[in-house]
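With one protein chain removed, the remaining protein chains of the complex are shown where they sit.
Letters A and B mark the chains as written, and numbering starts fresh at 1 in each.
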Amino acid sequence: MFSWFTIIDYAGTFAFALSGATVAMRRELDLFGVLVVSFAAATAGGIARDVLIGATPPVALANGHYLLIASAAGIFTFIRADLVEKLSNPVQVFDSVGLGLFAVAGTAKALAAGLTPTSAVLLGILSGIGGGIARDVLTARVPVVLKSDLYASAALVGGAVVAIANVLALPRAPAMFAGAALCFVLRYMAIRYGWHLPVARATSNDPPD
Amino acid sequence: MFSWFTIIDYAGTFAFALSGATVAMRRELDLFGVLVVSFAAATAGGIARDVLIGATPPVALANGHYLLIASAAGIFTFIRADLVEKLSNPVQVFDSVGLGLFAVAGTAKALAAGLTPTSAVLLGILSGIGGGIARDVLTARVPVVLKSDLYASAALVGGAVVAIANVLALPRAPAMFAGAALCFVLRYMAIRYGWHLPVARATSNDPPD
Partner (left out) sequence: MFSWFTIIDYAGTFAFALSGATVAMRRELDLFGVLVVSFAAATAGGIARDVLIGATPPVALANGHYLLIASAAGIFTFIRADLVEKLSNPVQVFDSVGLGLFAVAGTAKALAAGLTPTSAVLLGILSGIGGGIARDVLTARVPVVLKSDLYASAALVGGAVVAIANVLALPRAPAMFAGAALCFVLRYMAIRYGWHLPVARATSNDPPD
């Protein structure tokens, strides 16, 4: 059955794959490299979550749709990077959409697997930021998800809404929608108005390594 | 039993470990660091594959032979790096051999674990390129397997031969041999004649990050 959950999941996959492809294009990878980074950005968070809850093979590998969707996003970006880039700061916008969708879906799946609410939120955060971390590690840069204005913390808020609703026995679907929307709004406002958490300031003159 | 499959597997392990050791030497790691990168380059793809299909502990950890083989390659390279380097561009040649061997073996193992042909080819590609990705992530550079001439795509071709033979119920052994050979030839010709997939060109003046 093609439930609304599936649709959200596939939309998030497409959004993250676009983000991965955009970063890979800037690194001047070849076509296949762009597809690998697209697939990793789209699925690494969910794959890590599934491995950690013992749900192997991960759904992103067992179900061929994820590969198709990520590849479509990668090929589209490869051909029409100009179009994808033309939107102002498209990587961040695509990231924000995927972030909210994946954080709530990951939290819900971990709860369904019997994890505690706290652990489920952790796995929700991982589902949300794992793709971005994989994308940035594969392109040899410090993951922006660890520095960006309210990124991982927005995922935390989205996941927490789902976990709290679960504890209170509230219906799951509206909680997921509310969590994803809240996460997206937080992240989007943070980009637009420069909201951010306190940032570490180096206290020594030592170089970073 | 020491089957031909085992021999191929061990030869691929040695080849990838040499490639890992060579890169680690250039980063001026210490002896143990060289051994860790050798082992990671030799086994990370297979370990990731085993974790993803739920076959834990991964064979590369459960079977001590892989550690012995990777360590032998690492120590040999550490002592005689001059010899290993003297061959023209040895990293790429060793990589090409291991790539073909691991891509077909990974695809075959995933098929045996009951995955669909598409997922099995994905895991074959991961088996082939996972070691190179681990090697390059551990030495803080963009994985060459995502930029190099027909690298991951050669693994795809090798794995696809095995998967197609499986779908057509053709015998496995010759399909694996053909797949590995085709992958190696593709990759070797790509190095020699500069064959490559289309490469992304940055479309904006934004810096990569």
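Following the convention adopted for this analysis, a contact is a pair of C-beta atoms (placed from the backbone, for glycine too) under 8 Å apart; a residue touches a chain by one contact, two chains touch by 3 or more.
The structure displayed is predicted, hence computed values, not measured ones.
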- Considering the complete complex, of A:Ala140, A:Ile164 or A:Ala181, the missing chain is touched by A:Ala140
- Query: Where the complex has a chain not shown, which of B:Gly12, B:Pro58 or B:Gly131 is the residue touching it?
  - Reply: B:Pro58
- Item | From B:Leu18, B:Ala113 or B:Leu138, residue that would touch the chain that is not displayed | B:Leu138
- What is the set of chain A residues that contact the non-displayed chain in the whole complex? 51-54, 113, 115-116, 118-119, 122-123, 129, 133, 137, 140-143, 145-149, 151-153, 156, 196-204, 206, 208-209
- Message: Touching residues of chain B against the unshown chain: what are they?
- Response: 23-34, 36-37, 47, 51, 54, 56-58, 61-62, 64, 67, 78, 81-82, 85, 137-142, 144
